[in-house]
Structure formats: structure tokens, C-alpha cells
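The complex appears here without one of its protein chains, the remainder shown in place.
Coming up: subunit A.
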Amino acid sequence: MTPPTRARDAALPKAAGPSRGARQERRLGLLLCAPAAVVMLAVTAYPVGYAVYLSLQRYDLRFPDQAHWVGLANYGAVLTSPVWWQALGVTVLITVVSVAVELALGLALALVMHRAVFGRGTVRTAVLVPYGIVTVVAAYSWQYAWTPGTGYLAALLPGGSAPLTEQWPAIGLVILAEVWKTTPFMALLLLAGLALVPDETVRAAMVDGATSGQRLRLVILPLMKPAILVALLFRTLDAFRIFDDIYVLTGGSNGTGSVSILGYDNLFTALNLGIGSAISVLIFVCVALIALVFVKLFGTAAPGTEPERR
């Protein structure tokens, strides 16, 4: 959008500038945006800025008098600590596996819901139930279910095994809880994407000789790409910040903590505001990077060419 405007401006004689009407309109536009911008600054920029400010200090709440400026030392401490890298590894693992599984399951569910001739409403409601349950509540029921002695799921396992106390089984169960809870959300987003695929185009592919697999892979998925990317972006950002499921199921013990758990532990358990804030800022940077990658790499590659889509 910008280049053509700029080109036109350049073509005008320098002195003229934008006309008076245009200038006034611009001012009005800025004025109208201002309240929203102020609110945004107050609720997001301020906390983020404050976190950055804290992350540059040695600040232990137990000894508030000893707070002092340390520059980037906190970041150095975090980035050289194996604990951070271990937590980051767990987070990335949970994110990648759970989002991949959710995408596959969500797509399958969306296809079923799209095809369903009768009871569409009922099916959609039923599918949404897990998403409607408060995460902590759901996490506690998983926790009870997997605890030996009390849990019906633990009872199915060979005697004496306590999956939530071992690293890999526990991570698996965290992923299971994540997938169970958010697949419906994925399915609904993808269902909206499926509605974008014209019926006749799919029929054309049938006549052209595509099997159902080929239709999905070569026609339906490419046409759904924008919806898939939005769903993936939402879910990846969400999953990267995973906290409640881990907090309830394992508390982050036995090497199951995510970066959010690590940040929480430093901030609220160890009361080390400097290190905790540095971790928070690093999480923020990771999330921003993920969003950037999605938008840059895939955002511009919508099917067809843009003009018609607008």
C-alpha cells in the first residue's frame, strides 16, 4: 500500500505537500486512534517495559534494599544456565508435538463435521465441551485420574507405576491434556476454513480423477492454508506459554517444567524479580519470533493472488 502513495507524492511538486483537506483528515484519524493507543500503551507497553526495566537489575524481594543495576548480567545468568535450556527444550517439545497432534485431529474432526448431514449443531456442541471446561479443573481431573490409588486411569496401568512422577510419561500426559482441551478449538477454526473451499472446486477435482486423499492434499488443504496458518499461529503461541496443565499435573518437577513454570518459580517462589523478569522477557522475545516467522514465511502466500481476496 505504501509504495504507490509514496510514488505519487514524489511526483507532486515538493512545495505543494498534501492538500489541506488531506492533512485535516489525517489529524482527525490520529485523534480518533489516540484513545485506543493510550489504552494499549497502558496495559501492554507499560508492563512489558517495566519487566525489561526489572530484568536489568539485581532485585531480590527478600532484600529489596540491595536492589541495584546489573545491566545484562541476568540474561547472561539465564542463558548460561542448563535449567533454562532444559525448560526451553521441554516447552518446544510440548509445543511441537501437541500442535502437530491437534492439527491432525482437528482436521479430521473438521472434515467429519463438515460432511455431517444431520445433527451438525449437536456434533459441534459436543466437540466444544472440553474447550468449555476451565483448564485448571480439567487438569485436576487428569491429575486425580493418573494418581495411583485414586485414579481410574492409573488403575489401568501395571501396578506401582506413577506416570506423573517420571519425566517422559509425565510430559506425554501433559501433552495429552493439552491436546484433549484444545483440539476442539483447532477443529472449529479449521471448519471455518473448510467452508472457504468451494464445493464445485472439489467436485472438479473428483471429475479430474483425484482420490479423496489427493483432493485433500492437492486442493482442499492449499485452499484452507490461510485458516490453517491462523490456527497454527494461535495454537503455537498458546502452547509455548503452557503453564496451568504442568503446574497442576507435575508442578514442574522431574524435568517437566516449561519456561513459564521457570519464570513463575523465579518470580513468585524464589522472589527473584531480576532473574524472573529476564526469563519473562526472553519468553516474550521467543513468542514475538514465532509470530514473526509465521507472518513472514507463510503470511504472504495465500492461495490465488491477493487482489481478489480482498
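Note that in this section a contact is a pair of C-beta atoms (placed from the backbone, for glycine too) under 8 Å apart; a residue touches a chain by one contact, two chains touch by 3 or more; residues count from 1.
Here is the rule we go by: contacts and distances are computed from a predicted model.
Think of the chain that is not pictured: of "ABC transporter ATP-binding protein", "Succinate dehydrogenase iron-sulfur subunit", "Serine/threonine-protein kinase RsbT" or "Putative fatty acid desaturase", UniProt labels it "ABC transporter ATP-binding protein". Touch with the chain omitted from the figure is made, among A:139, A:173 or A:223, by A:223. Across A:26, A:120 or A:203, the residue that sits in touch with the chain not pictured is A:203.
Residue positions on subunit A in contact with the hidden chain: 117, 198, 200-201, 203-211, 214, 218-219, 222-223, 225, 303-305, 307-309, in rising order.
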